[in-house]
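All protein chains but one are shown in place.
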Amino acid sequence: MTGFSRHFRHALAAAALLATAGCDRGILNPVGPVGSAEKMILINSTAIMLAIIIPTILATIGIAWWFRAGNARAKYRPEFEYSGAVELVIWSIPALTVILLGGIAWIGSHDLDPAKPLKSSVPPVRVDVVSLDWKWLFIYPDQGIATVNQLVVPAGAPVSFRLTSGTVWNIFFVPQMGTMIYTMPRMATRLNLQADKPGVYEGESAHFSGDGFPGMRFAVHAVPAQQFAAWAAAAHSGPALDAASFEQLQKPSSYVKPFTYGSADPRLFDYILAGRTLPPVSPKTTPPAQHVSPQPPAGHNDVR
Amino acid sequence: MTASEAPAIGLTHGSSEDTGLGNRGPQSKSIVVPYGFWLFVLSDMVLFSALFASYASLARATAGGPGTLQLFDRTTVAVETIALLLSSFVCGLAMVAAKRRNLWWTEAWLVVTAILGLVFLFIELREFGHMISIGAGPQRSAFLSSFFTLVGCHGAHVTAGLMWIGTMMAQVWAKGFQPHITRRLLCLSIFWHALDIIWVAIFTIVYLIGTLP
Partner (left out) sequence: MFGRLTWNSVPWNQPIPLITSLVVLAAIVAVLVWITINKWWPYLWNEWITSTDHKRIGVMYIVLALVMLVRGFADALMMRAQQTIAVGASQGYLPPEHYDQIFSAHGTIMIFFMAMPFIIGLINFVVPLQLGVRDVAFPTMNNVSFWLTASGALLVNLSLFIGEFARTGWLAFPPLSEKQFSPGVGVDYYLVALQIAGVGTVLTAVNFVTTILKIRAPGMSYMRMPIFTWTALAASLLILAAFPVLTATYAELMLDRYLGFHFFTNDGGGNSMLYMNLIWVWGHPEVYILALPAFGIYSEIAATFSGKPLFGYRSMVFATLGICIISFMVWLHHFFTMGAGADVNAVFGIASMIIAVPTGVKIFNWMFTMYGGRVRFTTPMYYLIGFMITFVLGGLTGVLLAIPPVDFIVHNSLFLVAHFHNVIIGAVVFGVMAGYTYWFPKAFGFTLDERLGKIIFWCWFIGFYLAWFPEYALGFMGATRRLQHIADPSWQPYLDVAMVGAVVILAGIVLTVWQLIYSIRTRDRRLDLTGDPWDGRTLEWLTLSPPPHFNFAVLPDVHGEEAYWTRKQTALREERLIEEPRFEPIEMPVNTPTGVICAFFASLCGFAVIWYIWWLAILGLIGAFAVLVWYAWRDEHEHIIPAEEVARLERERRRIRSELLGDWKPVT
């Protein structure tokens, strides 16, 4: 084959690979029970509706074409403007579909209520989530540590989230894990998710929150349980998350590289929720350095 | 009768005998204008209902500040209410006088309506001023924001109504009881009565229920 044809085939293959590469990391590739259940409802409902929509589309085109003005074989029935039988059928089809899907919606809404704890033999890991401008703070109350723009969870264990915002609304969303939920200031939302197998999954904010919004991506590392415990223990050597370091963290920044706090004030989430500031700590604790983004998007600093 | 002497046919028919479903052709202006105005009043009531909904949501959000029991005085509200209801009654008397084309009495009753409206506004503004002076202004809490907005919006409508009364008094004086003037008087009275209806809802939901033990 000629050189051009070979390059073209390579380009096509590369494009196809590229095109499908992103498909591996979205909601159609769930890694846990919540996302899997939701994907199933999505696929089933789509299939049910396509079973009606596709014939409808074909009928539309078919009827329009058959009854075109030039078609002498089509019977012209100008008085055909009502038929009880037709009315009964055309009201029934959508009504029955809606009854079916409505049942799915009712059952699904209850089964997949974000606040509902997941059934598991393993005790849940608790994570408190705070959305800030424009990064994510994850506090692990049971481990006494915190991370920024990085969530580490044990694979196969349910994660029980409490979420709030330190500024404006955001949405905590890890597409491959399933359900997203709003984070709202002075309010706490609840979410329960699980990653069944180890891996790295993309997370983002799904509610526009200002100029630094595109930089709010974070990584979710699902690791085997022992590795999680080891990571939590090792993290204790990091800087402290206290009043002073939190005040630093609150300053607007985006595309923040992930880092870990070795200790987190256990009252922090509740203080943020109540809109109060933490009391300052004694001078013995050294305030940590703030990891600011090396390449912030142009012009983001003049928002306030 | 030649064509040029025949009555001119416009958008609506001249007579007002038809009050049915409009099958006999366009209705007369004496029906169409108040009908349209009623629709506008209904849309205004939707606006108030949104403010009521906000009030209901935020009534307990006192942010540590004063609430309904600390702030509202039923006597004041009773006097305000009497003033407004009386003004509605007097407005009706003005309409009766207008129907009889009695210029003097129409103007007189309109003045009394306006005075009673002013009494209402004065009491309300005094209440607002007092609340602000003790630190219970609209910036204090969400409850107070929604209170001032709901009651204040009603007060703003009353103010607009007073300006309208003044304008109508001038128009009636200058032009007499021409059809378009009497139609406007009818609209004014609809507006004024509607304000009463809203006030009844306000004093029930905000003041009465708010000061229940």
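A and B label the chains in the order they appear, each numbered from 1.
Throughout what follows, a contact is a pair of C-beta atoms (placed from the backbone, for glycine too) under 8 Å apart; a residue touches a chain by one contact, two chains touch by 3 or more.
Keep in mind the model is a prediction, meaning the values are calculated, not measured.
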item	value
Where the unshown chain meets chain B, residue by residue	3-4, 6-12, 21-27, 31-32, 35-36, 39-40, 42-44, 46-51, 53-54, 57-58, 61-63, 138-146, 148-149, 153, 163, 167, 171, 175, 178, 180, 184
For chain A, residues in touch with the removed chain	15, 18-19, 21-23, 25-28, 35, 37-39, 41-42, 45-46, 49-50, 53, 56-57, 59-61, 63-64, 67-69, 74-78, 80-83, 86-87, 90-91, 93-95, 97-98, 101-102, 104-106, 108-116, 167-169, 171, 173, 175-176, 178-182, 184-187, 189-190, 202, 204-215, 217, 275, 297-300, 302-304
